[in-house]
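A single protein chain has been removed from this complex, and every other one stays in its place.
Should a chain be cited, it is by its letter among A, B, C, D and E, assigned in written order, with residues numbered from 1 in that chain.
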Amino acid sequence: MVAVETESGLAETSRLTMLNGESLFCERDDRVLFENLDFSLREGQVLQIKGSNGSGKTTLLRILCGLNDSYEGKIFWYGDPIEEKVEQYYSSLIYIGHRVGVNKVLTPVENLRWSCSLQQQVADEEIYAALAKVGLRGFEESQCFTLSAGQQQRVSLAKLLLSHAKLWVLDEPFTTLDASGVKQLEGWLRDHADKGGAVMVTTHHSLSVTDLQMLDLG
Amino acid sequence: MVAVETESGLAETSRLTMLNGESLFCERDDRVLFENLDFSLREGQVLQIKGSNGSGKTTLLRILCGLNDSYEGKIFWYGDPIEEKVEQYYSSLIYIGHRVGVNKVLTPVENLRWSCSLQQQVADEEIYAALAKVGLRGFEESQCFTLSAGQQQRVSLAKLLLSHAKLWVLDEPFTTLDASGVKQLEGWLRDHADKGGAVMVTTHHSLSVTDLQMLDLG
Amino acid sequence: MNQQATTGQAFRATLKRDLIIAYKRKNDLVNPFMFFLIVATLFPIGISPGPDRLGEIAAGVLWISALLASLLAMDNLYRSDYEDGSLEQLLLSPHPLYFLVLAKNISHWLVSGLPVVLVSPLIAYMLNLPDAAYAALFITLLLGTPVLSLLGSIGVALTVGLGSRGLILAVITLPLSVPVLIAGTLTVQETLNGASLGGYLAIMGAMLLAALTLAPLASSAALRISVN
Amino acid sequence: MNQQATTGQAFRATLKRDLIIAYKRKNDLVNPFMFFLIVATLFPIGISPGPDRLGEIAAGVLWISALLASLLAMDNLYRSDYEDGSLEQLLLSPHPLYFLVLAKNISHWLVSGLPVVLVSPLIAYMLNLPDAAYAALFITLLLGTPVLSLLGSIGVALTVGLGSRGLILAVITLPLSVPVLIAGTLTVQETLNGASLGGYLAIMGAMLLAALTLAPLASSAALRISVN
Amino acid sequence: MWLWFSKLGSPKWFYELSGRWLPWLVIPMALLLIVGIVWALLFVPPDYQQGNTIRIMYIHVPFASISLAFFPLMAVAGTITLVWRMKLADMVAKQAAPLGAWFTALALASGSIWGSDIWGTWWIWDGRLTSMLLQFFLLIGVISLRSALEDTDAAAKACAVLSIVGCINVFVIKFSVDWWNTLHQPAGDFSLSDEAANPPEVWVPLVIMIVAIYLFFAVSLILSTRNEILQRERRAQWVQELVEGH
Partner (left out) sequence: MFETIQFSSLGEFFEMGGYAFNVWSVYMLFILFFFINLYFPLLKKKQIIREQKRRLVVSKESTIEISET
C-alpha cells in the first residue's frame, strides 16, 4: 500500500534529514488509513503525498503538524522526537490546510500582519511586496470576503513568501488557483527546496521540482 | 476581454438553444467584471468558463442560477426570459457550487434523498447505485463529517447521476477529486451532453468532450 | 418513479430531513429545554425572593426564559444549511419557497419549542406559580412559542450570512417578540385575577395565524437576500 | 527585521487583531450592550411589578442580563477563527498558547463586557435600583464580567467545532457561572443591608485572579481538543 | 405616471429638485421655529398644575409625534426598494433610520425630563414610554443590520424587509403595550379640538412648533439623502461634473 520512490537520480547525503516518521499507524472508524508508514524528508526535498480521495492525505499532514493526535508511531524533527522540540519545530513550520486561515473581515495586509507575527517580525513593506507577487496588487485594502476563492488562497500563499520557516506543509494548495497561479506556486516550491527548505504537499498535479519524492497512500 | 470559440467543427443547427445571455454586465466594488457579455448554450454543448482568479466565473454562474441579481442584461431559457419560466427553469437545473450542499450530520443517502426530492422522486435503490458509482460504496451510512473533502464532493456529484435535469451548472467540480475521479466526471459530462443535455462548468482543466465551447473572462 | 416531485412531497422531505438532523445531533433536542430550565433557575438564585414573591413573578420568568430559549435555539435554523450550501439548493427548488420555509419552521418548533412547553409545568411548580395559572400558562406558551419561532426565523434569515450572529439576531428579534410576551404574561395574570381565558386566547390565536401566513413569506424573501 | 517574534509581540499582535476585527464589525461593539438593555427591559414588561418590587429584583435582573449578554457575546470568540482556519494557525504558533488565548479573552471582554458594565447604572436607574446599591453593583459587575468571559471562553473552546453551538454553550457555561452570579448579587444585597463592601469584593477579586490564571489554560487545552 | 415615477427615482433628478426646494423649506422652518420658540417660552401662560414645565410640551409633543412617522416611512421606502428596486428609496431609508433614532431619543429625553417633575421619576414602565423605547431598539436593530451587511444591495433589501416587519410590529407593540399598562397622558386628554380645555394661546404655538419641526425633519432628511446620493453615485457623470464645478 505504501511506496516510496525518489525521482532525483542521486540522493545528496550531505543534506540532513529534517523530518521523518517511523511506523506510523492511523485508523478512523475502524478503517485503517495507513500502517507501518515510514517516510523521511531531507532538506532540499519536496515530498508529494498522493492517494485517492479519502486515503488519508489530510489526516497525515495534520498528524505531522500536531493538529491530530489519534495515531501511533514516531515522528522526528532533525532526529529528535517532535514532542521534545515543539517550540523549535513550530517556529520552522508553515501549514496551510483546506481552510486557509484568512479572516474574512480583515484585509489581506491585516491578515498577514497577524499570522506572520505569530512566528516572526515582518515589516509592512514586505507584506505589500509579497501581496504584489501573488497577484493581489490593488486588493491590499479590500476586506477578504470580497475576494474570490482563488484570491483568498493567494493571500494565504503570500505567507510562504514572507516566512523564513524551513518546512512547508501544504494541503492541496493548487485547487483554486488558475493556470498562472499554479505555475507560480510550483516555482516557489522549487526555489524553497533549492534553498535548502523542505516541502510536504498533497496534490493531484504532477510537480516539476528538483528533488521530488512520492508517498502514495493508495 | 471576451472570446467565444467553438471547438466542434460543425454546429448542429437542429439542436435548440437552451440558455443564452445577452449583453450581461456585472460590476462589484467599482470593478467591472464583465460587460456586453453574450453567450449561448445549445443542447448537447459543454460551455467551459475560463478566467484567472477573481475574473468573475463564480459570479457569472450564480447570476445564471438566479442566486445573484446584481447584474444587468437578459437571460433566456429556450427563448423566454428566465423570470417568466422560473419554475420550469429550476426543475431543469442542477447547480453545484463551491459549497457543495452536503449536510455534515446526515449520511450520503439522507443527503441525496432530500436534495433530489426537491426536484423529483427518487427511489433508494437508485441512490445506492449512484453512490456506488461515485466510489462511495461502504460509506453510504457514514455521517458526512467523517468523509474527506473529495468524498464530500463526490456525494454532491452523485446528484448528477440521479437527476433528470437538463442543465448542469458546476463551479470547479474537479478541485478536490483525485485522478480517477476527474476522469469519471469528465465521462459523465460527455455522456450528459451527448444525450442532449447541456453543461456550464468552470475549471482550469482542459476537458475532452464532443462539443466544447469556451467562454474566457480574462 | 423519477417523475417530478409535488410541492407536498418536497414539504414532507424537508420536514423529515430537519427532524432527522435534529435527532442525530441529539443536543438540538435536549438543549432548548435544558437552557430553559437553567435560565429559569437563575432567577431564584439571582433574585432570592421569598416563596410568595417568587410565585408572583413566576409567570413572567417562565415566559422570559421561554423567549430566550427560543431565541438561542433559532441560531441553528438556517445556519448550517447556509454554510454547507444546502440553502442554495433550497432556493433553487422549483417549489414555492413559502412551503419549504414553513416546513423548516415547523420542524424547528417541534424540536425546540414544544419540549419547552411540555416541561414548563414542572418549572412552574419549582417557581411556586399559583395553581390557578397553570392552564393559562401552558396554553399561552403553546400558542405563543410558535409565533416566537416564526418571528425569529425572519431574524435568522436576515442575519444568516453574518459572522457574529447571536447578538444581532437578538437585537432584531427581541423587540419584535415583545407583543407575544405581553399577551402571554397578561393572559396568565388576568386569569389569576379571575378573567376568563377566552378573549385573551383569541388574541393569541390571531397572532399565531397572522404569523403563520406572513412570517414565512418574509423569511423567504430574507433568505433570498442573504444568499445573494 | 525578520527575527523571531517574542511572545509579547505575538500577544500584542493578537490583541490588536481582535480589536480591529471588532472595530470593523462595529456591531460587535454595540450589540452586547444593546442586548443587555433589551433583556433588562423584558423583565418589567414580563413581570410588570410596582416600582418598589422592581427595585427589589433590580440587582438580580441586571446580573442575569449581564450574564446572558456575556454568554451570547461569547459565541464569536473563536468561531470565525475556527471556521476560516485561523485557529489552526494559532495552535501552530511557537508561543505558549496561554498568552495568545489570554489576549483573545482580554480583547473580547474589552469589546463586549466593558460596555455592559459602563451602561449598567443607566439601566439600574430605569429598574429603580435603590441608590445605596449603585456602587456595589458597578464594582461587582466590573470584577465579575471578566470572570464570566474567562469561564465562557472555556465553554466556547469546547464547543467551537459543533454545528449548533449557541445552546450547548449555554448549557455548559451557565452552571459554571452561577457562583459568580451568587457572589455578585449577594454583595449588592448585603451592601443594601448595611454590610461593608470589602469582604465580598475580596472574594470576587480572588475569583477574578483564579480565573485569569487558570481559565486560559483550560481554554487552550479545550481548543487543542476541538481542532483535533 | 410611470415616467414620473422613474424620474422621481432618478437620484440626479431628486438632487437637482431638492436643491431648488431647500430654500423654500428652510425659510419657513426658520421663521416658524423662531416664532414658535419665542411664543412657547415667553407668551404661553403657565399651566395651573404643571406651571412652567408645560413649556416642555412644545418640544416633546412634536418630537414624539414625528418619531412615530419613521417606521411607516421606512416601510414605504422599503416596499419601493423591494418591488421597484428604486435606489433613491433606499437612500432615504438608510438616512431615515439614524435620524429616527435621534428623534426617538429626543422624545424620550424630553419626556423623561418632563416626567422627572410630573411623576417624580425619570422613568416609569408605562405603555407609551415602553413602546417608544422598543421602537428605539427596533431602529437600532435596523441600523446595526445595515452596518453588519457589507454589500450595499443586500443591506438595502434586508433592511427593507426588516422595516416592513418592524412597521407592522410597531403598531402591534403600541396596541399591546397600551393594553398592558398606561399612565402617560392619553391622546384624548389633550385634545386639540377641545377649545374649552385648551385655549388657543396654548395650542396655536404647539401647532406652529409641530409644523416647524416637521419642516426641520424634512430638511435634515433631504440634506443627508443628498450626501448619500453624492456618495453612491460618485462615478456618475453628473456627480463628477458637480464635483469639478466646486
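Observations on the model:
Going forward, contacts are C-beta pairs under 8 Å (C-beta built on N, C-alpha and C of every residue); 3 or more make two chains touch, one makes a residue touch a chain.
This one's a predicted model, so the numbers in the text were calculated from it and none came from an experiment.
Contact with the chain not shown here comes from a single listed residue; of E:F14, E:F70, E:W114 or E:W180, that residue is E:W114. Considering the complete assembly, subunit E touches the hidden chain via residues 33, 37, 41-46, 51-53, 55-56, 59-60, 63, 99, 102, 106, 109-110, 113-114, 116-117, 200-201, 204, 216, 219-220, 223-224, 226-227, 230-231, 234, 239-240, 243-244, 246.
Here, only the chains that are shown with their structure count from here on.
Ranked by separation of Cα centres from subunit A, the top chain is E.
Averaged C-alpha coordinates give centres for subunit B and subunit E that are 49 Å from one another. In subunit C, the residues that touch at least two other chains are 25, 80, 83, 163-164, 168, 171, 174-175, 178, 182, 228. Among all residues of subunit E, those that touch two or more other chains are 134, 137, 140, 144, 148, 153, 177, 180. Those residues of subunit B that touch subunit A in the shared complex are 28-29, 51-55, 58, 98, 135, 139, 142, 146-151, 153-154, 172, 175-182, 204.
Residues 65-70, 86-88, 90-91, 93, 95, 97-106, 110, 113-115, 117-123, 126, 143, 164 of subunit A are the ones touching subunit D in the complex. Remark: subunit D residues 25, 27-28, 31-32, 34-35, 38-39, 42-43, 45-49, 53, 56-57, 59-61, 63-64, 67-69, 72-73, 75-76, 79-80, 83, 162-168, 170-171, 174-175, 178, 181-182, 185, 189 touch subunit C in the complex.
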